[in-house]
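Partial complex: the chains shown occupy the same locations as in the complete assembly.
Labels run A and B following the written order; every chain starts at residue 1.
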Amino acid sequence: MIDDKGLRLDGRRPDELRSIKLQVGVLHNANGSAYIEQGKNKIIVGVYGPREIHPKHLIISDRAAIRCRYRMAPFSTDERKHPAPSRREVEISKVIREALEPSVLSEYYPRTVIDIFIEALQCDGGTRCASIVAASLALADAGIPLKELVSSCSVGKVKGHVIVDLYDLEDKYGEADLPIALMPNHNLVTLIQMDGKLSKEEFDKAFNMALEGCRKISNLQNDALKRKYKLESDTETSKDSKEEVK
Amino acid sequence: MSTTPHSSEILTLERDHIIDLASKGKRIDNRAPMDYREIKIQTGIIEKANGSAQVDIGQTKVIVGVKIEAGTPFPDTPNEGVQTVNAEFTPLAHPTFELGPPQENSIELSRIVDRNLRESKAIDLTKLCIVPGKKTFVVFIDLNMLDHYGNLIDASTYAALSALLTSKLNEYEVKHDELIIKDNQQPLPMNDYPIPITFAKIGKTLMLDPNIQEEHAMSARLTVGIDNEDCVCAMQKGGLGGFEPSEIESAVETAIQKSKEIRKLIIEATR
């Protein structure tokens, strides 16, 4: 999985991220949206809210509730995924929500709900991290007040090497996987999961590599958001057409 | 249980305005009654699928992925492949979908797409049998609504057709009852290019390709599917109102003409 020159199957260095493409504001109906391509991962996120919440017993009196659904399209995986939500998707929905919660100023909108809908159109490893990256941008695009954007990146161990941003094949043959999410300015890790086997030394190395990855991706997020705002102030037409239907 | 849907989200004023425009042959987005919005077709966007396409009709966006896997044939067609269509009204596509959209809408949609393809024999299912009565290819056609701005039926069918027309089937061998999938691929065998054309009745006027505002103002909807030989292969009326017989006859005629244009568009995009 790692050749003589220390390069990976897809030619990347151990600490090299896949190419990442971020787009903000890609959907018409959603209040906010974003799209991420990270290697072959293709994920689209739509955000609605703050809006009224049903059923009423979900109301939280002093903050907005956040709801999150992560879903893999049936055609997103090598073998077709059954459309019914899997236990894996249920758990990922929860950890993504909990990764985003600390960044949202939810107390500004008590008794409402903010809905985050994530569609993984193609999955190639590290989709929970890529989903967080896009979802945070979609929240910002919806005008939801945030403390800052949440970045996310995973690190793994493959054949004894610690490498960043594993794709599917590396993940499959890897010995450990460590996805994290980070609010860089608050120095707050908002998601961490691990499975596999890492000594304390390996863990420390991997963890720091993941933090570094988050910081890099954080820059890309900020760029994407700026591009969107620039575009909006440049093109009055597109802005108007959006307002018309709201 | 099928239940009369709410229509509260559109203002009565807007509805009246759309109906009023319709009486003058005009539309809220300035189209002529028989115009479609711009149709944009992209294929090959999901590398892990056997075929895929995204179709935008105006602001409406649908993505379709085709996966072809080995499975069991139906007992009454032991020598044929299996076609299965599933539609997902993803909640990001429309604010009302969050409320648990009436499942009947997604079931109806998938069944209309399925019928258009099935009745025109679009996929040549007779070429998909692996071991008669035992093993066959199953063609999973998964429809994923991304942005609902009206006319999901046409957008979904065009996307399904585009995805199928660009789908690849792996070659295979059967050795000692084991299926061995090879790497080289052939196009999925196709017979026909059925094109549904959807009309909205607004006031007394028929309009093609209703956008979402028009769907809320329409009294009824009629979809006419036309195959390569200009024959009707599928129809479906929806909505709370009805059509006069003469309206239906003229809709069929229009659909036959209009389907030629759109078929050409799809053929070009999937060539």
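For the reader, a short list of remarks on this structure follows.
One rule holds for everything that comes next: a contact is a pair of C-beta atoms (placed from the backbone, for glycine too) under 8 Å apart; a residue touches a chain by one contact, two chains touch by 3 or more.
Predicted model only: the values in this text are computed from it and were never measured.
The stoichiometry of the whole complex, written in the labels shown, is A x3, B x3.
Heads up, the rule we're going with is that only the chains that are shown with their structure count from here on.
In terms of their C-alpha centroids, the spacing between chain A and chain B amounts to 31 Å. Looking at the complex, you find that chain B touches chain A at residues 45-49, 52, 59, 61, 63, 65-67, 69, 86, 88, 90-95, 98-99, 140, 142, 144, 146-149.
Chain A contributes residues 27-30, 33, 40, 42, 44-46, 48, 51, 54, 69, 71, 73-80, 83, 115, 117, 119, 121-124 to its touches with chain B in the complex.
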